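A selection of the complex's chains, in situ.
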Amino acid sequence: MTSILKLTRSFGVASFITVGFSMPAYAAVTEETAFVFNTFSFLVHGFLVMLMAAGFAMLESGLVRKKNTAAICLKNMALYSIAGIMFYAIGYNLMYTDVPAGGWIGSFSLFYNTSQAEIDLLAATTAEKVTPEIVKAANGAGYSVMSDWFFQMVFVATAASIVSGTVAERIKVWPFLIFVVVLTGFIYPIQASWVWGAGWLDEMGFSDFAGSTLVHSTGGWAALTGAIILGARKGKYAKDGSVQPIPGANLPLATLGTFILWFGWFGFNGGSQLALGSAADAAAIAIVYVNTNLAAAAGTIAAMIAAQVLYKKIDLTFALNGAIAGLVSITAGPDLQNHLLSCVIGAIGGVIVTITVPLLDKIKIDDVVGAISAHLFAGIWGTLAVGIFGSGSLVTQAIGIVSIGAFVVVTSAITWYLLKVTIGIRVDEEAEIIGLDKDELGMDAYPEFGQSTK
Amino acid sequence: MTSILKLTRSFGVASFITVGFSMPAYAAVTEETAFVFNTFSFLVHGFLVMLMAAGFAMLESGLVRKKNTAAICLKNMALYSIAGIMFYAIGYNLMYTDVPAGGWIGSFSLFYNTSQAEIDLLAATTAEKVTPEIVKAANGAGYSVMSDWFFQMVFVATAASIVSGTVAERIKVWPFLIFVVVLTGFIYPIQASWVWGAGWLDEMGFSDFAGSTLVHSTGGWAALTGAIILGARKGKYAKDGSVQPIPGANLPLATLGTFILWFGWFGFNGGSQLALGSAADAAAIAIVYVNTNLAAAAGTIAAMIAAQVLYKKIDLTFALNGAIAGLVSITAGPDLQNHLLSCVIGAIGGVIVTITVPLLDKIKIDDVVGAISAHLFAGIWGTLAVGIFGSGSLVTQAIGIVSIGAFVVVTSAITWYLLKVTIGIRVDEEAEIIGLDKDELGMDAYPEFGQSTK
């Protein structure tokens, strides 16, 4: 009898009787309902992040010259494909499967598949023999394992997308794609296992909500290493030390790409709550959306104002990179309950990009789209900001930034270098002049839109 | 004992026992589950509306000339950012916080933050000390307050996007953005408080489901006022009274923009049900999606046929504006249960745009993208249609249209005028000839795609 009483009390019979028909007022989300919510959150937020591949493709297509546009489109389509295959073949297991407590790498096993519990549930459903035990077993994970895989996979692709923009207009297609194989199959998953795989950095307390460091700085470090080893585009830095601007061919596409990235970022940050199956999770995700939007907005406006003040001009590309830098900056800690801080964090990101883009040019590091500033520098800033405004320790955040940076730089450099001395990574001078589209693809991205300049 | 009996009856034990494992057949959505659904609906439908900013950017990029394309991209990126910041800083509170019963304005307090109940829930979740009372308190609102903020914020941005298209190709960047500050921080929120903030027009029974008047006509009136005060583009209206067509530079982008707007409109109208936490809400949203799609489809086809009949040509831009006009027309009342009426309402919207675009040219109001026709005139029509086919009163609908129109026209006119006599709103003649991109931004949107004409 006591148990019945507990049941009635817990279920809040009073309100139940009042309302008559509805469920008791504070009845929680059931476990199976939570499973569906969590899974659907991974899928919805995952497809948002997937579209970021299109965002990067358009951003980069808009910022390269006409003659290198088809090549950058191809690289973006291919890198997203490779990221998916590599993360399926090896990456997910390296990142998440059997990472030892405090460890630095997961399992070398091949492929990743649905859990047995889910297979049993699906079989039982087909056979119409579902029992509570079977559902309970599948619900144990809290979400469908493949929905989690899908969500994690699109993050890998983002890291690879960052690289393609920086090294555009002079890298050969196939060597670039081999680098993507290594980045998405090995470099990214190993460093990510340190935090999201519950490895040593996680144990230390390093905090990176959605990947300012794990995704954006990782992509940025790989891009920086590539830019240095590859060298600048022909004609970018004149012998007299002056910098030649090389304007992009299609700025509305770059604008579209940035809007798509912003759109996808709600998935990137919102989905990184990793759950939607309770009021707390839903409320947390809403806060993440708001902070994400405010930081991007503040980054855009700050970059515009900074460009006006510093360079006396209103500049579209700074505004675009300001938005991206704002987004990257908030990615390590978009769960702030004081939204004004998100504006501050994003605005500083926007200023960082405005200042560092010309600085990189001064030291002759040629980043075609500004990705090193927007993803690496803003990523470092965002990760530190968690130590300043959020729950993290500034020292631990710095340790994470440095150790992941060192790992990515070393492994990327080895990969780029091995590719350089074997098959070569750079097109020859003539190819660079006539453009990668004609040289490597034998086609023209815009065959009827006037003659190419430069 | 009676309470137990009630419990069993209300829970439908009969079917429960039969099914054995599943919940009783008519068990309602629990309150916490409803909270998650409602919140997720705001977020999902909100991100759809957010992408409309990209849709407007592409539509306008496609319909301006080559030489003004980077400027319109910048304006669109900046206006979406400003709308977000202003609505956070002041707009939301003016629109929703403490609007008196029958009142006409909310609170002048700064910033908007998560509710204390949600902060308590999140803290309890982190501390693993969640109690039913804490969840119940947070669930009281029915949805996460910041998810609602996010959804309302993207609507403000839409109103601003409408303006940028009309006044393109001759307005200066910074003055335009200052207008956006006023529109999104003050004009839009104040008039919206009259209805959605439960102010005096709501009390009177004015009905505007998702904002034919509150969003689209408001943007349209601000655009119309701006177009008049700014004047027409150089060369648009010849001295002999003839109208010079100024074709847009990139029609596929305009087409893409329209498709994105259509896509986003499912969020705009569907999310305006403001809830997803019951079968009734879900069914209502489905009806809204269907009516939204049918009205847009009918608007497209009607505009194509009208253009063929009236002007003897098949015209892409009329088809695009027909789709938008169909969408705007159904926005005031997309909850019609007779879907055929949606086709009728949308088709009339499509015809309105086809007829009024040339009419505006006759009175020398220069609307670069046709936004006044598609948003203002179709918005008026859609709002009246609720009085004809829906549940509203035609007189009340007219009162709402006129009073909001008067408010927006007066406040916009004052703002435009003050900008005009202080910092100036229009680029000088030479700048208009060489284009805003070169003059204001010092860049070229398509530097390699042939020489600009005109």
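The first chain written gets the first letter, and so on, giving A and B; residue counts start at 1 in each chain.
Everything that follows uses one rule, which is that a residue touches a chain if its C-beta (ideal position, glycine included) is under 8 Å from a C-beta of that chain, and two chains touch if they have at least 3 such contacts.
What you see is a predicted model; the values in this text were computed from it and never measured.
Each protein chain is a copy of one sequence, and the assembly as a whole in this entry counts 3 such copies (shown in place: 2).
We take it that only the chains that are shown with their structure count from here on.
Taken in their complex, subunit B has these residues touching subunit A: 3-4, 6-7, 10, 21, 23, 26-33, 35-36, 39-40, 42-44, 46-47, 50-51, 53-54, 57-58, 61-62, 69-70, 73-74, 76-78, 80-82, 84-85, 88, 111-114, 118-119, 121-122, 124-125, 130, 132-133, 135-136, 138-139, 144-147, 149-150, 153, 173-174, 250, 253, 256, 440-450. For subunit A in complex with subunit B, the touching residues are 4, 8, 10-13, 16-17, 20-30, 33, 37, 41, 44, 48, 65-66, 130-132, 135, 247-252, 254-256, 258-260, 262-263, 266, 270, 276-287, 289-290, 293-294, 296-298, 300-301, 304, 313-317, 319-320, 323, 337-340, 343, 446, 449-453.
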